[in-house]
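With one protein chain removed, the remaining protein chains of the complex are shown where they sit.
Letters A and B mark the chains in the order given here, with residues in each chain numbered from 1 onward.
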Amino acid sequence: MPRADVVVIGAGLAGLTAAARLAEAGASVMLVAKGHASTHWGSGGIDVAAPVGARTPAEGVRTLAAPGHPYAILAGDAEAAVGWLTGVLATAGLPYAGSLQTPIRRVPTALGGTRRVAIVPDAQSAALRPWDPDEVLVVAGPAGFKDFWPAAVAGSLARDAVWHGSDRPARVVGVAVALAGLAERRNVNALELARRFDDPTTRAADLDAFAAALRSAAGRRPGRVALPAIVGLHAHAEAWADARARLPLEPFEVPLVPPSVPGVRLWQALRARIRATGGRVQVGEQVHRIETAGDRVVAVEMEAATRALRITTGALVLATGGIAGGGLVATADGRIVEPLLDLPVETPPHDGWLRRDALDPAGHPIEAAGIRTDATLRPIGPGGATFRNVHVAGALLAGQLALRERCGDGVAIASGWRAANAIVDTGVGGTLAATSAGHSAGPAGIAS
Amino acid sequence: MTVPHTADVLVIGGGATGAGVVRDLARRGLRALLVERGDYGTGTTGRYHGLLHSGGRYVQKDQVAARECIEENRVLRRIAPSSIEDTGGFFVATPDDPDDYVQEFAANCAASGVDCDEVDVQTLLAHEPALNRRIRRAFRVPDGSIEPWQLIDSTLADARRHGSEAVSYHRVIGFEITGGRITAARLRNERDGSETTVWTQFVVSAAGAWAGQIAALAGVEVEMTPGKGTMLIYNHRMTDAVINRCHKSSDGDIMVPVHTVAILGTTDIKVPDPDDYEITREEVARLVDEGTKLFPDLPRMRILRAYAGVRPLYKPPAEAAVGGNRSITRAHAILDHADQGVDNFVSIVGGKLTTHRLMAEQTVDVVAEKMGITARCTTAEEPLPDQHEGKTYWLGHRLADIEAEGGGDADLLCECELVTRSMAEAYLDRHWPCTIDDLRRGTRVGMGPCQGAFCTFRVAGLVAERLDAAAQDGSGEQRAIHAATADRALGAFLRERFKGTRPIAHGRQLQELLMTNGIYSGVLGLDSMAAPSEPPAGSPTPEVVDAAR
Partner (left out) sequence: MTITDLVAEAAAELDPHVSSSADECLKCNVCNTVCPVMRVTDLFPGPKYEGPQAQRFRLARGQQIQGPHSADVPSPDHSVDYCSGCGWCTTACPAGVKIAEINNQARARLREGKRPKLRDWGLGQTDLTGRLGTTLSPLANAVLGNGLARRAMELTVGVHHAAPLPAFAKRTFQATWRKDGGITGADGETLPGPDEAVVYFHGCAANYYEPHLAQAAIEVLRRNGFATIVPPQVCCGLPLISNGLYDDARERAGSNLPVLADLARRGYRIIGTSTSCTHTLKAEYEEMLDLHDDDTRVVSEATWDICEFLLDLHEQGRLDTSFGRLDADLPYHAPCQLRSHGIGLPALELFALVPGLRAEDMDHDCCGVAGTYGLKKEKYDIAMAVGAPLFDKVKASGAAAASCDSETCRWQIQTATGVPTRHPVEFLLDAYRAGDAARTPTAAR
């Protein structure tokens, strides 16, 4: 059965970062995942740290880096890791704007609220620039598209309250734009619309329709236009360049509920990168057993139609996600289990898992459940280290309230990077050398 | 609508019973007015397991109740077919059920007039493979499931046809009593806080578990013993028929398929205040444990939420508290308060949804006699309006209807429950102004596995468009108020759904909840929007959220 220097489990930002970094370092890496999750559910941006009061992600990281938080271990890596990843993405044709030093600002959401961001895909970046006092914001989307309601979004954004004291556009207008043939379509979702923008001919006509609607909505006033994040999927770069050229107002994309088009773009770019550097990426693989020998993981078994597919490995990056991502399972009687290795999970008391108010600004204690690690992200339990060649990354790490602290992407990237580096460091004389002579990764890009 | 200043009879309580009473009064030529403090069917009626009783649950301990159930079961199938799904029901003897109860069951059914056939256990298991394979015997009875909100809607429509009226979001806050008679009631509009007075000749309290509170306003004592019944909603129908344990009624012994879900009922715990109670994890665990005797895989099936209703149980003053709440009669009682010094005031207490029409009939008989009206009751005879050609409800109808229109998901606002934009628009047209939660009861929007994650903001968008259109001539300030209202409705809706998820939060449903939080907070920035728990001044529709299923 196949071998790999490193198996990475999980295709979220943490697993993708680790795999990309390892592949780049020359390791034979195999990323396996049950399915898509966090990339396809998220905004496509990179939330590094934006706790209340933080002015930049760097400041946020410093605030959060108290004992018990993943940043207590990872703070020093965040800047380098995020810089490296955005560099990789730029090379892959999906440039991002912003860094850890970029001021955190409020940008509009598809619900007509705002969220605090600093590092976003280029297509979302125009929302980050401060608003001039006379600027108009036009919220424009295809008529009949059920995941973006321009009138509602504009109505809500017209209120001071949602801007929380930051500068804001002078006027907000909502426009629903009728696109040719769309009203007759029976299946319209964000991905479908994004593919429509991939096609140069349809795109030109659609952008002209948008342009006309914007001219009548904004007149000659200066301003920007918020579009749902549907401007191209495979041909996003071309589509976005076209949108900028053809629209009378400067556009920015607003991410939507899943399926997230910016998230799918991110996944595709990183997958392509990993494959291009010799790594394998297999989604649809349910790891059902991990074989251990003493304090080491030696193989990973995947569910198959009959015989489990067994992959021997020198190291493991566990990036299976928290409860939302399915990497941790909460049982009815109040336990939280990490089902692959049965790692010790730091679990809040059952009575306090969820606060009384769904929208409690303090977040819910259960979000902080997770695995404790040492500085190289190896899991530790009450009796010390558990496995020597396992590194935990992403939402599995204990101590983060990712929603409140807006730190999930930064922790994922920094921990993916740290895990990869730790393996490379220990593996130069060990893991990598020991296994790379054998039958390893096979030809570049052999898996889907 | 504006509240009329006079009514022959004022009916308090917009549950099934009150609706039945106002309909009956109207059909006997009286001009009645029903008032409800929230939306219709948001008290006990809507917080109910959905069972159309065959009477089988009462054949052993209360044959009168059993007989009433089967008779009313037949009446409702005739007058309200499209509110009913003819699921059929079974009483099954698990290894835990006592032999004597099982052996006497068929005879008890016969004695109460409840149709009952013993069926071959293997045949039943072939139809219902999720059932416990160790079931020993099975009896088939004409149980069904019933949609309470549609039933109330139709019942009120019939009352209106016959000249009576109903208003929601109006709370009775006091009575004028002169010479031992109520002459008027003071109402408060729960949306804007304004007060009005309705002059009336007679008052019927159909306030159920709240009857004691209403009676107190007239200086009358009615001692209710509200019994909290907690139920669990499962994501899919592991059974297409109602399944009851063949034993003396207890916790967690009935599963009712209702629309796309199945509801496991119930507990029965005395609560001091029908508006203030909590569902505990222990109750949930107990229900699942008991339910597992019917469906062994239950612990692995996904629970969408827990909810509770409060039974309007009445404790007659003479009856001592022995044997806990289950020994209190499920049958109803009509209390004429003349003996307590108020001559034109009756309360109808106890009872159950299945017998609501009979309760109404008997109540109106009392009222009619006291008012000297001789018209007889006709509510059992004519079908209610909006009952689609006499057909009973069919689970597949929404899917079939959507397919018949060409299919596709572009128009689906709620993907779990297949609510289209046009269905939602039609509801809003009929019921505007209303809350998202009213829309939920009317269309089932947000009642599926995602509990509103993917539809709530769409519905909010639809409502916002409507408000936007309404405010076209209005000021920007008005629009901002409308937007704030939509936000609060959204927050309220998500909070209410959360309440039901919290006691059962584990496994997939907790995962879904955290994913939803991630989307609303991380992508949609809900937390940035005007704090939904603090209503801004001047808001046109205060949140009135009262979620059941």
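We adopt the following convention: a residue touches a chain if its C-beta (ideal position, glycine included) is under 8 Å from a C-beta of that chain, and two chains touch if they have at least 3 such contacts.
All values reported here derive from a predicted model rather than from experimental measurement.
Student: Please identify which of the visible chains the hidden chain touches across the whole complex.
Tutor: A, B
Student: I'm checking contacts with the chain that's been left out. Which of B:D24, B:E290 or B:E512 qualifies?
Tutor: From the options B:D24, B:E290 or B:E512, the contact with the absent chain belongs to B:E512.
Student: So one chain is hidden, and I want to know which residue out of A:D342, A:D374 or A:D425 touches that hidden chain in the complete assembly.
Tutor: Only one of A:D342, A:D374 or A:D425 touches the chain omitted from view, namely A:D342.
Student: Thinking of the whole complex, not just what is shown, which of B:G448, B:G461, B:P503 or B:G525 touches the missing chain?
Tutor: Reading the full complex, the residue touching the unseen chain is B:G448.
Student: Would you indicate which residue among B:H127, B:R161 or B:K248 is in contact with the undisplayed chain?
Tutor: Residue touching the absent chain, from the options given: B:H127.
Student: Of the listed residues A:Q282, A:T376 or A:T426, which contacts the missing chain in the full complex?
Tutor: Of these options, the touching residue for the absent chain is A:Q282.
Student: Go through subunit A and note every residue touching the omitted chain.
Tutor: Against the missing chain, subunit A presents residues 1-2, 34-37, 40-41, 185-187, 189, 191-192, 195, 257-259, 264, 282-286, 288, 302-307, 309, 325-326, 329, 331, 335, 337, 339, 342, 439, 442-443, 445-448.
Student: Touching residues of subunit B against the unshown chain: what are they?
Tutor: 85-88, 127-129, 235-241, 260, 297, 300-302, 391-400, 403, 407-409, 412, 415-416, 418, 448-450, 453-454, 507-508, 511-512, 515
Note that in this section only the chains that are shown with their structure count from here on.
Student: Which whole number of Å gives the spacing of the CA centres of subunit A and subunit B?
Tutor: 42
Student: Which residues of subunit A touch subunit B once you look at their complex with the stated criterion?
Tutor: Those residues of subunit A that touch subunit B are 41-43, 47, 106, 109-115, 144, 146-147, 149, 151-153, 155-156, 158-159, 161-162, 164, 174, 185-189, 255-258, 260, 322-324, 326, 329-334, 350, 353-354, 356-359, 361, 364, 366-367, 402-403, 406, 408.
Student: Given the complex with subunit A, which residues does subunit B contribute to the contact?
Tutor: Result: residues 281, 285, 288, 299, 406-413, 421, 454, 457-458, 460-462, 464-465, 467-468, 476, 479-480, 482-484, 486-487, 490-491, 494-495, 497-499, 502, 505-507, 510-511, 514-515, 517-530, 532-533 of subunit B touch subunit A.
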